[in-house]
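With one protein chain withheld, the remaining protein chains of the complex are depicted in position.
== chain A ==
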Amino acid sequence: MMRDLHALLTPRHALGPLEIRRENLAFVTLPASNLRGFLTELRDTQGFSHLVLLTAVDWLEEGQFQLTYMMNNRARDLTLGVRVMLDRTTAQMDSIHDLWPTAATYQRELKEMFGITFPGSPRLDEEFILEGWTDLPPYRRDFDSLAYSQQTYAERPGRVTHDPREYMKSKLYPGG
């Protein structure tokens, strides 16, 4: 089913190769400019009416953000993950809040956690989860969470970390 769909839509939307994970779960990558047309066609003619989630992956080494739009066809129990690669320095993508109103919430979250902007998305610049955040968006991989927490939050001295393997070995076999 997924293969038929892929073969049908590839010429029009310049889709990448299909990665099949399960019988009813597959992923496909396409250029960012084609996303809107592809999602609209999936929704209006192919029955993928449900946006399950919109999330991002930070490919720091490649200098790219990957956006994943999970689309679900409830009638046929199919899930298609639509991937788009963005340039990490500009980090900008077209908003799809007019196709699915819920996308606005995901886009707010991505703006706050990854710093990816979606111009025109409602309430985009409002705080979503973090309040008063003044630093790099925390889900970016170049954000050093440990260093930030050590600098920002006071620690209680005396915290010890054991390597579980060595620690249990010394406990169970004290002689070595």
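The rule we apply is simple: a residue touches a chain if its C-beta (ideal position, glycine included) is under 8 Å from a C-beta of that chain, and two chains touch if they have at least 3 such contacts; residues count from 1.
Just so we're on the same page, contacts and distances are computed from a predicted model.
Chosen from "Response regulator", "Sugar ABC transporter ATP-binding protein", "NADH-quinone oxidoreductase subunit B" or "histidine kinase", the protein name that UniProt gives for the omitted chain reads "NADH-quinone oxidoreductase subunit B". Interface note: of A:G47, A:P122 or A:P138, the residue touching the hidden chain in the full complex is A:P138. In the full complex, chain A contacts the hidden chain through residues 115, 129-138, 142-149, 151-156, 158-159.
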